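Excluded from the complex is one protein chain; the other protein chains are retained at their positions.
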Amino acid sequence: MRNLRWAVEEMAPLKLKMREKPPAPATKVLYLVATLTPMFLIVAVIISMVGANPLVAYRELFTAPFRNIHNVTEILVTTTPLLLIALGLSVSFRCKFWNIGAEGQLYAGALASTATVLLLKDSATPSAVFIPLLLVVGFLGGAAWATISAVLKIKFQINEIITTLLLNFIMFYFLSFLLYGPWMDPISVMPQSELFPPAARLPKLIPETRLHTGLFLAVLSIPLVYLILNKTVLGYQIRTTGSSLSAARFGGINVGKVFLLVVIISGGLAGLAGMGEVSGIYYRLRGDISPGYGYTAILVALLGKNHPGWVTLVAFLFGALLVGGYEMQVATGIPTALALVTQPLIFFGVLCAEALSRYEVSWRK
Amino acid sequence: MNHDFWAVEKLTLTSQTPEGGFYAGRAKPGETVIEMRGITKRFPGVVANDDIDFDVKAGEIHALLGENGAGKTTLMNIMYGLLQPDEGEIYVRGRKVVMRSPKDAIALGIGMVHQHFMLVEPHTVTENVILGLKSPKGILLDLEGAKRRIEELSKKYGLKVDPDAKIWQLSVGERQRVEIIKALYRGAQILILDEPTAVLTPPEVKELMAIIRRMAEQGHAVVPFITHKLPEVMAISDRVTILRRGKVVARIRTKDARESELARHMVGREVLFTIEKNPAKPGRVVLEVRNLKALSDRGLPALKNVSFSIREGEILGVAGVAGNGQRELAEVIAGLRRAVAGRVLIDGRDVTNLPPREIIKQGLGHIPEDRMGMGLILDFSIAENAILETHSSPPFARGWFIDPQEVGKHAERLIKEFNIMAPSKDTLANHLSGGNLQRLILARELSREPKVLVANQPTRGLDVGATEFIRRKLLEQRDRGVAILLISEDLDEVMSMSDRIAVLYEGEIMGILPAEKAKVEEVGMMMAGARRQTEFEA
Partner (left out) sequence: MSLEVFLTGLIAAGFRIATPILLAALGETFAERSGILNLGIEGMMIMSAFTSFSVTYDTGNPTLGLLAGLITGGVMAFIHAFMSITIKVDQIVSGLALTILGLALSTFLFISYFKRTQPAVEIWEPTAIPVLSQIPIIGPALFQQHVITYFAIILFIVSTWFLFGTTWGLTIRTVGENPAAADTVGIRVERVRYLCTIFGGLMAGIAGAYLTLVVFNSFFGGMTAGRGWIAIAVVIFGRWTPSWVFGGALFFGLVDSFQLRLQASGIPISPQFSLMIPYLFTLIALIIVGRKRYAPAALCIPYRRGER
């Protein structure tokens, strides 16, 4: 009997040993291939389970986004909010403030901008004033909504993961309340606001596409976030707080202030993304302006290791995947949601590859 | 499955009765109970144990002596099944065994008392003792039965402890007794004690020695692992094996040996037991602490009415057993913990409960107890670590930006001045050895030219070289006029470094005495809670 118990206890499947030094880059690539292949095989199995040809689906998913100029502009359209949010989140994650409420903050920004538009729609405000105003209001809206969690963490030590997430739901219902109630467009029966006047719309970059000038904001944020994180006093404080809270306190850093600033940056960028969606694409507030950008951006920031350069790359690739998902649906009838399934699977694959390069893994003998 | 492993397994089938351990019958006094032959263990870059032979007999106390880094911990972990040797064999009562985990070691009658006690603070003594054991009531806890057995053991060996107390309520000495009971409860015949006296008051050390002797009389084999504390080794052990750089350098019968001989073997050269110290030239009072009160992490009183002052060019040593308020004292002074009552004054200015930043500006340097968690950021480079407190002021900050050139120059200066062994200023802190980490902290704190320096356990766990370096630097600072608060569990360090000695017991100062008049016995009594009768000064 005891023998049996011992045998069972020895069964922990894998044994890990810390590597003395990281493996060569080529080996890392090999690991990445080794861990991502099974993930794509899993997706292929899922695709064939729903009765489609995985090869066709994959072809659409990966090549369709680059098939023509229009599709490429669509990639940029989806990359814009993803990048804005993910850059903000990488600032937040860098100091281990787990803001996972970007979705709500995006809507908060959109909501604040819409409120401003509704307030000023008959005032004949010129575009040169209106747009900057909306940008500021959008940023502040997202930042203010995110600040609630920061305050709850600083004042009451409540875990920000829970609060940011609960706030997402509260925002969602509040938004529905507005769209079904006071803000409902009188000339349509849909839960959406009135159309924005032209002065409140972000100019298009390329006519006949959905690509708008919000892209500039996203691109501008890349070096900005890089500078903040790596070259400034605030960046030093953010990184210190993230690496060791007690060392940050020891060093005289006001940790509460750092959390607050970080949340303002990440919430604000998410709010800007929301403003971009309402003012650059839909020209009105709707309940579905984001297909979960706030959640996808979490994966983007983490995959990009909170480094602006990598985050940009991942945001673009994930944007392409979303566009590919749409094209795939048109071509094969497989729902676009497949793209959203692929993203976390890729994420898990990369995590495993990283583990492989940190440890030597062997089966327990 | 390994053959030897199953051999052990068969033996253990008949054992596991808590009283008897693995022994079918008790070992006769003098019988070799554990023998290690040719143990070699390599880690990346070092041979931690190099062909070590070691044995213990029943009823014998066989001390293992060596500096930090000599390979003691590795050998001990091998003896307790936490590590497996690369080469070599272990025999328990003449039978070859392979231990793959502590569970195997326990089954073989080997018990260990860790230096950092392996106790669960929110749980009771009884819960800690029976942890991981089968209960006679199946899966139900048998707390009552266990309590009775603990009381028996505690009577038999003179280990006083309340089975119902929660661990966090206990003193360090009591916690150690719980650990010993834990081992005995599991039927340990061989007891490994890791630095058993490091954290005890002198009276507690005496009591522990009596306990160890009683265990030896009862036929247990006891193996204390000791770093310094040579007098204790002399007093307690029958034999001593000395390790240096992973090798056995001497095996000595204690009664044939002298203390200086042990020290020479251990360090590899003659050691000076006293520190050269210039006479103190104290100036005006720089740090003043008045009626300070503070709470522990659990919200219990940790400091009760603590008052003292330190002058320029003076070291005030705080002696005391860990957990008597030392950490809280350092943290309150540095602004990292709230003072509930009382005042802290630096240079006459009230800094009580100011943000740490302000206190740093007032000229406080702080070497924290928790080097790796609080003192440094392990995934930062040396250069980044070197500006932890000064990153937001010139020359390191220019407006909102940090000037990398200035930061780099500063780091290079510190590396040179303090002999920090590192490839470059960009080396990550977690690639540095313990001694170099502490040099880096010291370098950073001193580079700010503090008026007051709080040094909490500045040499704990360091090798002789680093320890000497740090002590020399501290004395140098004293001579330059810095007021130093030296908090240390190492009584020798406090006695030899300080100009005045304060003894902290349960959050109260038992008395402050001038170093030249202080006697170890008296300080020891105060560490155990005896109040000093006459105060030398306020």
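Labels A and B are assigned to the chains in the order they are written; within every chain, residues are numbered from 1.
The criterion applied here is as follows: a residue touches a chain if its C-beta (ideal position, glycine included) is under 8 Å from a C-beta of that chain, and two chains touch if they have at least 3 such contacts.
Quick caveat: nothing in here was measured; it's all calculated off a predicted structure.
Novice: Quick one: say which of A:I170, A:V255 or A:L313 touches the chain that got left out.
Specialist: Of these options, the touching residue for the absent chain is A:I170.
Novice: Tell me which of A:L30, A:V72 or A:I161 is the one touching the absent chain.
Specialist: Per the contact definition at the top, the residue touching the missing chain is A:I161.
Novice: Touching the absent chain in the whole complex: find that residue among A:A247, A:L299 or A:A320.
Specialist: A:L299
Novice: Could you please point out the chain B residues that touch the chain left off the display?
Specialist: 77, 80, 82-83, 101-103, 106, 112, 114, 118-123, 127-128, 130-135, 139-141, 182, 186, 372
Novice: List the residues of chain A that touch the chain left out of this view.
Specialist: 9, 12-14, 16, 46, 50, 98, 100, 152, 156-159, 161-163, 165-170, 173-174, 176-177, 180-181, 292, 295-296, 298-299, 302, 334-335, 337-338, 340-341, 343-345, 347-348, 351-352, 354-355, 359, 361
The working rule: only the chains that are shown with their structure count from here on.
Novice: For chain A versus chain B, what separation do you get between their C-alpha means, in angstrom?
Specialist: Centres of chain A and chain B (C-alpha means) sit 46 Å apart.
Novice: In the complex, go through chain B and note every residue touching chain A.
Specialist: So the residues of chain B touching chain A come out as 9, 12-13, 44, 334, 336, 355-360, 366, 368, 370, 373-380, 384, 387-389, 391-392, 397, 400-402.
Novice: Show me the residue ranges of chain A that touch chain B in the complex, using the header's touch definition.
Specialist: 2-3, 6, 20, 231-237, 239-240, 243-244, 246-247, 249-254
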